[in-house]
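Every protein chain but one is kept in place in this view of the complex.
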Amino acid sequence: MLSIVALLHGPDRPGLVATVAGWIFKRGGNILHADQHRDSEEQIFFQRIEWLHPVDDSEIPAVAEAFSKMATHELGMHCHVSVSSELGRVGVLVSKMPHCLRDLAFRFQQDELRGEIGCVISNHRDVEPFCRSLHLPFYYIPIDASLKADAENAQLKILKGHGVNLVVLARYMQVLSGEFIDSIEVPIINIHHSFLPAFAGGRPYHQAYARGVKIIGATAHYVTAELDQGPIIAQDVARVSHRHSVEDLIRKGRDLEELVLAQAVRWHLEHRVLVYGNKTVVFD
Amino acid sequence: MLSIVALLHGPDRPGLVATVAGWIFKRGGNILHADQHRDSEEQIFFQRIEWLHPVDDSEIPAVAEAFSKMATHELGMHCHVSVSSELGRVGVLVSKMPHCLRDLAFRFQQDELRGEIGCVISNHRDVEPFCRSLHLPFYYIPIDASLKADAENAQLKILKGHGVNLVVLARYMQVLSGEFIDSIEVPIINIHHSFLPAFAGGRPYHQAYARGVKIIGATAHYVTAELDQGPIIAQDVARVSHRHSVEDLIRKGRDLEELVLAQAVRWHLEHRVLVYGNKTVVFD
Amino acid sequence: MLSIVALLHGPDRPGLVATVAGWIFKRGGNILHADQHRDSEEQIFFQRIEWLHPVDDSEIPAVAEAFSKMATHELGMHCHVSVSSELGRVGVLVSKMPHCLRDLAFRFQQDELRGEIGCVISNHRDVEPFCRSLHLPFYYIPIDASLKADAENAQLKILKGHGVNLVVLARYMQVLSGEFIDSIEVPIINIHHSFLPAFAGGRPYHQAYARGVKIIGATAHYVTAELDQGPIIAQDVARVSHRHSVEDLIRKGRDLEELVLAQAVRWHLEHRVLVYGNKTVVFD
Partner (left out) sequence: MLSIVALLHGPDRPGLVATVAGWIFKRGGNILHADQHRDSEEQIFFQRIEWLHPVDDSEIPAVAEAFSKMATHELGMHCHVSVSSELGRVGVLVSKMPHCLRDLAFRFQQDELRGEIGCVISNHRDVEPFCRSLHLPFYYIPIDASLKADAENAQLKILKGHGVNLVVLARYMQVLSGEFIDSIEVPIINIHHSFLPAFAGGRPYHQAYARGVKIIGATAHYVTAELDQGPIIAQDVARVSHRHSVEDLIRKGRDLEELVLAQAVRWHLEHRVLVYGNKTVVFD
């Protein structure tokens, strides 16, 4: 049976929970999960609500649409509604390092992540054999500084051609242009190999080593036009000491990067992440 | 303005969220927080809901009472309702080690914990000067194996005389009898100095050292008649290595014990903990 | 250039560090790492020392042998010496779940682990395609309760035939007999999917769920005749809450199991683990 998930946010006011729950109940729906949050400083109401609706699967999209209208027009909420039959279709951009791609691929295989990898694009050929072995469509698009716009256009065309609804930068070492970000029209999740905002930019493990920190981290965030400044979805850390070389930091960091990126992608695909301002609300 | 907090649980069925939220909304209440959980295996519904009600403070208890009736009779829920004016009044039982008592006392002082310590009872005199310095009523009740029942009766009388609504065992090294637990009529929270269920019983740090574990822990749980088997509220852990002696484990453990006990007491006093079966739902 | 690693332990006495370091220095060796530990309760001295020796690679084994004799006869130490050219050759036993095997395989591929997987034996055919794709020798040995001894003999023959110097149980769901453990003559590392000693035995995630713990764990340990009682090498934990089903615990546990097992295998292969009594000293 299909379930519907709605993500709402907007100005708080009395009766929001009652109206939403009442709308569903009157139509015979059964709420599976409902999670609210109020930002008491900014008076914003956030909700994730998931329910079963006693109609034929074919009628579910119309119910979702009707809910969305009610939430938008009656309650003045931003509303994103999705149906459990809509699966993630992820376009992965990657450079040389395969670990995050490989980890995501296996998590899709064992149904930890809902959906599939639609295509993989890389500016190197390193991960091609791996993609071939899993029958993942692979595209090699080299990046030449002078022709970056052309390369990005090619990427856009491939991603749209595969109908992806999420782009994941799985250790993709190129900066995306503002034009790309504007044109892609689906969210982009990046894994940054540091505990942002510490060590934004290039070579963060080398920066961390030079600074002598005792803990390193990884950060998954939505990509915005400002480099490494987008809304943070997930972070994790690991302890290091003077005994660890830069290579050790990189090795330990790989495990962190996989875990944090997988968590962010999972939350996104399960419609658990709401963005507002430059922050996220994650209904875990 | 007073807020009301209700903790509900009972058999799941459609319309629970709508009915509860609708009841509040119709009476002009404004929901501050609402958090639900469904145990999909056992089909049990859990909810913590906190709201403001537009009536005089003097009328709030009647509103709480009316809500409780509705939830119990109409919805078939177990219901615990409390009003934000009701503060914690904690009776602390402690033996020789002062750290948990001291930590709790300071957290009450700086309003991290809502309420106050009503009295302290110990089978030793070690913490008496500390209690005196903070003007906490202190009672010395030695425990003699042959007269344990008498001692427990004295403890019960003191705790009830001070009107405590929670008993905290802050490293109290005596086992409470089933009679005491039955008679006290308020919840009892204990801090056990291990990661339960590992190392239940006595001298857990020595047990952990002998077993050569690489991580130690602390567990706060409600006390039931079965030693160290009650519902777990909070746990935390710390890494140890072969370099750490039993004394190091004890030292590191003290920090864990304070943090875990304080967290459990805070959650309890904020009405965030629901017990069912031998488990807890914590609406953090 | 080859390095030599010695692991020593025995009764403590003055001059051990000086004698060991002096022996190496007099012969022109250059110590890369030296790490000592004294168990002050039991008066045992532990040391891991790694050094470069200015002789031809072909003469290194003789140097290692000479050191071992000195440590054993002059210092009365247990001594295990290895040369950096000796690589791990791991026999993996696995049942249906592939994640730990897959994780180990990739870590060997990217040289995080020194050596290689010599062979994989399973009582199911699930991981066979994966092994074939990586050209890992795969053996299917079904386990029939009445013929377990025969199956174990077949396993022993294969493992010895491949010259493995370590056996890893990568989620192998059969209990090894005492005879197997005695006969294999190389260490065996198991990953247990709980925070030992909590939840030893079968279905630990179900046990953890039933007990309502707030933290789950995984434990890598050397296998001894007593089930789940061998010396612990590595442990790690993850937080869970009432929101997590048994399936969530299993999913979160997979990540823990991979990380903890990989760490234990890495430490073992880098000769960082000393066993004494039922405990380990890990020179990280």
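So that you can tell them apart, the chains are marked A, B and C in the order they are listed, and the count of residues begins at 1 in each.
FYI, a contact is a pair of C-beta atoms (placed from the backbone, for glycine too) under 8 Å apart; a residue touches a chain by one contact, two chains touch by 3 or more.
Note that this is a predicted model, so its numbers are computed, not measured.
Q: For the chain that's not shown, point to the residue among B:E42, B:E112 or B:D150 touching it.
A: Result: among the candidates, B:E112 touches the missing chain.
Q: Using the definition of touch stated at the top, determine which of A:A151, A:I232 or A:L249 touches the missing chain.
A: From the options A:A151, A:I232 or A:L249, the contact with the absent chain belongs to A:I232.
Q: Per the definition of touch given earlier, which of C:G10, C:G29, C:G212 or C:G253 contacts the omitted chain?
A: Selected residue, touching the omitted chain: C:G29.
Q: By the contact criterion defined above, which parts of subunit A meet the unshown chain? Give residue numbers in ascending order.
A: Where subunit A meets the chain not shown: residues 37, 39-41, 46, 195-199, 211-215, 217, 231-237, 241-243, 245, 277-282, 284.
Q: Of the residues in subunit C, which ones touch the absent chain?
A: Touching the missing chain: residues 14-19, 21-22, 24-26, 28-36, 38, 40.
Q: Using the document's contact rule, name the residues of subunit B that touch the chain not shown here.
A: On the side of subunit B, residues 99, 102, 106, 110, 112, 133, 243, 251, 255, 259, 284 touch the unshown chain.
Going forward, only the chains that are shown with their structure count from here on.
Q: Counting C-beta pairs in contact, which chain pair ranks first?
A: B-C
Q: If I superpose subunit A onto subunit B using their CA atoms, what angle of rotation comes out, to the nearest 5 degrees?
A: Rounded to the nearest 5 degrees, it is 180.
Q: Two-or-more-chain contact residues of subunit B, please, as numbers and ranges.
A: 40
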